[in-house]
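One chain of protein is taken out of this complex; the other chains stay put.
Entry: chain A
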């Protein structure tokens, strides 16, 4: 099974909404979204995303199997990992890059299992989370896309990823969508 995994932080929420709106109605590859969010934020993220998508949007549940037709979001205050049998594991271990969920933690874990069968996308953000994990996805043969720093509301996160590994593909929003539609076909 292939999967798309998106990491985002400050300035990513609207980008994700736009992406979901533009996805072709006939694709169903599982998408996992790791978005930094406030610890105590109520779970309205899923409701917002649901209004823009033909997928079923839900928060990851522990030991749940990844399925086509679903978009999974990382719960606030938990890291999301992937087991070899393609079930998710939640984890409350220490924050990474001051973040839980951490994008690096998920990128690394998913890459370990999926190898070339995953596409990692890193969007706007004000810290450096995701850079190490995205490099690992690339080195394991997966596809990697970074939002164009000129377009991103906060360029620190995308730029940190490029700095660490020059060969990521840099796209603006509309090309990210095109790429996802192709990748998921």
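Points worth noting:
Basically, contacts are C-beta pairs under 8 Å (C-beta built on N, C-alpha and C of every residue); 3 or more make two chains touch, one makes a residue touch a chain; residues count from 1.
As a convention for this text, contacts and distances are computed from a predicted model.
UniProt lists the omitted chain of the complex under the protein name "Chemotaxis protein methyltransferase CheR" (options: "Spore gernimation protein GerB", "N-methylglutamate dehydrogenase subunit D", "Sugar ABC transporter permease" or "Chemotaxis protein methyltransferase CheR"). Across the entire complex, the residue among A:3, A:57 or A:105 in touch with the chain not shown is A:105.
Touching the missing chain, out of A:24, A:91, A:153 or A:175, is residue A:91. Here one chain is not drawn; of A:30, A:75 or A:158, the residue touching it is A:75. Panel shows chain A; residues 61-63, 75, 78, 81-85, 89-94, 105, 108-109, 112-113 of it touch the chain omitted from the view.
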